[in-house]
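Missing here is one protein chain; the remaining ones are kept as they sit in the complex.
Coming up: chain A.
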Amino acid sequence: MRARGLVKRFGDFEAVRGIDVEVRRGEAFGFLGPNGAGKSSTMRMIACVSPRSAGELRVLDMDPDVDGPRIRARLGVVPQQDNLDTELTVRQNLQVYGRYFGLSRAHVRARAAELMDFAQLTERADDEVEPLSGGMKRRLTIARSLVNDPELLLLDEPTTGLDPQARHLLWDRLFRLKQTGVTLIVTTHYMDEAEQLCDRLVVMDGGRIVAEGSPAELIRRYSSREVVELRFPPGGQDGAVHRVRDLAERVEVLPDRLLLYADDGEGALATAHQRGVQPVATLVRRSTLEDVFLRLTGRSLVD
């Protein structure tokens, strides 16, 4: 997949403002950004269901404007919102969808059985979809996206709205797929998801790409090794800022806390205590992509 100067406009509003991206075969690639960044609009262009407004786009070495159906035949798509047929059974959802890819009845029957196994839904095979839990529906949507053995799998916020256990189960399944060589493109506004799944990612904000690299590279480039969080009662952090400023490469002032970016977190914390800074709670942790995002945009990913 390759995009150059890719733009999506809705009327005179530009949702995607000229992005350059290249995803290699077999890679797990992420778009990380807050709501409204333009991730879904980008994904829909890559999925060949939304024509681009400007720029260049090649998917599986073809042009979506010319070869949309042929590209879609080889893609798997997990949309942000589930669109399962809730009045059909789990098995029927997989079989009916598989038929649209020109696959025989016998083939989709066998494939549905494999996929229900993969998604741990075999026990619910002949139940209607409607009463299934959110996690099960999401797993079914992912299973459905694999029915045509796609070479490229597009996942738009695969775990948003799920509980931690359901998320970990999904990550595990996606990880297995990645190991079999499927190219993954994932959008998310969770930095832990991006760190878990992606070899490489771009940080997106306001329709633009603001940084690109592997999670580790991005953290190295835009943040320190460790972060000290000092929590204060409302307003309390203002008085402390000047006393800790020189202890860190960078200090972020958030409404309820200070973040000190330092390679030696424990050391910085000890010095702060010696200087009489008295936060209500402290935490030393490793830098995450959340910190990268804060640095790049001055805002949090999830508020």
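Here are a few things to note about the model shown:
One rule holds in what follows: contacts are C-beta pairs under 8 Å (C-beta built on N, C-alpha and C of every residue); 3 or more make two chains touch, one makes a residue touch a chain; residues count from 1.
Quick note on the criterion: contacts and distances are computed from a predicted model.
In the listed set "Histidine kinase domain-containing protein", "Sulfate adenylyltransferase subunit 2", "Ion-translocating oxidoreductase complex subunit C" or "Transport permease protein", the entry agreeing with the UniProt name of the missing subunit chain is "Transport permease protein".
Checked against the hidden chain, the listed residues A:V23, A:V59, A:L146 or A:A272 yield one contact partner: A:L146. Touch with the chain omitted from the figure is made, among A:M62, A:V96, A:A125 or A:A166, by A:V96.
Note that of A:N35, A:T86 or A:S300, the residue touching the chain absent from this view is A:T86. The omitted chain makes contact with just one of the residues A:R4, A:R25, A:R245 or A:R285: A:R25. Although one chain is hidden here, its contacts on chain A can still be listed: residues 10, 25-26, 47, 49-51, 68-70, 72-75, 77, 79, 81, 83-88, 92, 95-97, 99-103, 107, 110-111, 114-115, 117-118, 146-151, 176-177, 179-182.
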